[in-house]
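Presenting chain A:
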Amino acid sequence: MNNKLMQMTLRLAIICAVASLVLGVVNIVTEPVIVERKRAEKEVALKELSDGDHVGELQLPANSDELHGKLSAALAAHGVIAPGEDFNEKELITSIYPVDRNGEVFKYILQLDGSGYGGTMVILAVFLKDGTFVKAKLMENNETPGLGKKAEEAAYYNMFLNTGSDAAPLPVSKRALSPADGEAVSGSTITFNGISRALALGSDYVKLLGGKN
Partner candidate 1 sequence: MSYIGIIITYVFISNMILSQFLGLCPFIGVSKDSDSAVGMGFAVTFVMSMASLVTWIIYHGILVPLNLEFLQTIAFILVIASLVQLVEMAVQKFSPALYKALGIYLPLITTNCAVMGIALINVREEYNILESFTAGFAGGIGFLLAIFLMSAIRVKLDKENVPRFLKGTPIAFVSGGLMALAFMAFDRALLANLIG
Partner candidate 2 sequence: MSKFKTFPKGGVHPPDNISGTGNRPIRNASLPTHAVIPMSQHIGAPAECIVNVGDTIEEEQLIGKSTGYVSVPVHSSIPGKVVEIKEIYLPHGKKSQAVVIELGGEFKRMGKPQKQSDWTGLSEKEIIERISSMGLAGQGGATFPTHVKLVLPEGKKCDYLLVNAAECEPYLTSDQNMILEKAEEILEGLKILKKLLSPREIIFAIESNKPEAAGVMAAAVEKSDLDVRIDILKTKYPQGAEKNIIKSCTGKEVPSGKLPLDIGMVVLNVETVYSVYEALVFEKPLVERVVTVSGGAVKAPETFRVKIGTTYRQLLEECEGLIEEPAKVISGGPMMGFGVFDLDTPVTKGTSGILFLTKKEVKAAKQTSCISCGRCIQACPMGLNPSDINKHSLNFLFEEAQDMGLLDCVECGSCAYVCPAHIPLVQSFRMGKNQLRAIMMQKKGAK
């Protein structure tokens, strides 16, 4: 075999190997930090949303046709989807955390995916057992600063307060808002639509869960 060829190969291999070794070492240092940081971040977010109550284990939406049927009916009734329109709650509800006080579940924190102006938005939302909206936080999103990004502010969700129960449905179109609120979301209707629909889905889903753990 050609000597020069081998030498070349070897030298590149050595450089690569050394490089990866160095990276490996740095990784050994940083990875635990990164993992820990991420966990802590989520914990802080959940804690904030749960107002200090105990947050239970992560759950995923149930895999039941019956539930799906009921959910569809409820959503159609609330004008979130058109009658007969299909949707998949397992893609839209990515995690569920029951929140309990003294062992009794009284609210849920849902991680929801909504579609906004800049693509998918991740929303963490809190509902009482009867579906009443409590509070929410917009996590990852690509909305426009000054428009859709306004939904990152806690005050944005005031317009949903005390809605979501059977008595007071969540507003899912601008028409259902008070004129002042309607004015406020004007210019970012798409963000509003995405968020309100996600919340309506969460609310209806929670109602079906009915406090089960």
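One rule holds for everything that comes next: a contact is a pair of C-beta atoms (placed from the backbone, for glycine too) under 8 Å apart; a residue touches a chain by one contact, two chains touch by 3 or more; residues count from 1.
Behind the choice of candidates: all candidates are chains of the complex that A comes from, given by their letters.
No experiment lies behind these values; they were computed from the predicted model shown.
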item	value
Selected neighbour of chain A [touch, this complex] from 1 or 2	1
Chain A residues within the candidate 1 interface of the complex	16, 19-20, 23-24, 27, 31, 115, 117-119, 190
